[in-house]
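A single protein chain has been omitted from the complex, and every remaining protein chain is retained in its original position.
On to chain A.
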Amino acid sequence: MMMDYWQRVYRRSRRQYQRLSWRTLHLDPWLLLALLTIVAGGLIVLYSAGGESTYLVEAQALRFAAALLIMLLIAQFSPRTMQRFAWFFYVVVTLMLVAVDVIGTHAMGAQRWLTIPGVIRFQPSELMKLAMPMTIAAYLSRRVLPPGWLDLLVCLLLMGIPVGLIANQPDLGTSMLVTASAVFVILLAGLSWRFIAVCVGLGVAAMPLLWFNMHQYQRQRVLTFLNPESDPLGTGWNIIQSKTAIGSGGIHGKGWMQGTQSQLEFLPERHTDFIVAVLAEEFGLIGMAVLMSCYLLLIWRGLYMASQAHDTFGRLLGGSLVLTFFVYVFVNVGMVSGVLPVVGVPLPLISYGGTASVTLMAGFGMLMAVFTHHKTTPR
């Protein structure tokens, strides 16, 4: 009897303790560990890539600290709230994109920024990376799955408007990621394989159409990708130099801060989009394998968490966010190593840069929310 009592007390306190630590915080320790490992490693690479500048590292660390807070904050919202909020969010962000088109700020040949003078300057397209999967997931979760023709049509419409606006800025990278996030929701919702095959076929057939609708600089990027040696000092320079950096790193790498390609400034954009080349040059194949393993574990854990969500919205949203994260990694590493054309996609959690890391961490916050909330929220 006494034993039973004490066991009960013990079990309850243990549960209580668990509740106090992770569940009440709505965090997943494994995902957090993977995130922090990659971010920490990224800061080490950034220190070298930025020419031993502590300024860059400090700014990046502060940004991630803030992003972690945002993640923590977002993780507190229940998926139900998010689902209700999705439509409103979608409409607001779409209006912002329209505003960007009208009154946005130009930079580097594109109109991507929305500036509220003296307060903030940001890219609404970044927010769409969250709004899009939320909205599609919110819509589909209310429908009978797998989605039918009508559902698909609605989704296509929901997707088409913002993607068109973003592509018009022009921002190929982001519009592609936004499209991917929507497509992943649909795929995860159980779209029939036959249909997927047909769509892929149509997509390939539509390639020439895409070509004629591209901007000159985008075409140039594709051409350069196909044959970087054609313009070794112009647009081909980036790819040649990044391949040289990666290749010269070898298996063991040249050592931290010893990469000649990056330290001697041959490598362009070395602390932003091309930072993975710095890592590959200085830490070699081993470093790359470690990095890719971390990403793989992160994605796998994310997929597991999504699948543990208690409702369809959470599953679809979480799964889409994780797979979009994968697209980030794949496109970035692919373009830097010369297997994909150069599109402006940063290496997530590592590249130095503004809004992208914040939206990414916010996405992970949502993932943690869908994973943790079902256990505590009474139905």
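One rule holds in what follows: a contact is a pair of C-beta atoms (placed from the backbone, for glycine too) under 8 Å apart; a residue touches a chain by one contact, two chains touch by 3 or more; residues count from 1.
Note that in this section contacts and distances are computed from a predicted model.
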Hidden chain of the complex, named as in its UniProt record, picked from "Peptidoglycan D,D-transpeptidase MrdA", "Biopolymer transport protein ExbD/TolR", "Oxidase" or "Phosphate ABC transporter substrate-binding protein, PhoT family": "Peptidoglycan D,D-transpeptidase MrdA"
Hidden-chain contact residue, picked from the options A:Val102, A:Val144, A:Leu157 or A:Leu209: A:Val144
Residue among A:Ser53, A:Ser78, A:Thr244 or A:Thr272 that touches the chain left out of view: A:Thr244
Among A:Ile38, A:Leu172 or A:Leu187, the residue in touch with the chain that has been omitted: A:Leu187
Identified contact with the non-displayed chain, of A:Ala40, A:Ala66, A:Leu153 or A:Leu296: A:Leu296
For chain A, the residues touching the chain missing from this view: 141-146, 187-190, 241, 243-251, 260-261, 264-266, 280, 284-285, 288-289, 292, 295-296, 299-300, 303-304, 306-307, 311-312, 315-316, 319, 323, 326, 329-330, 333-334, 337-339
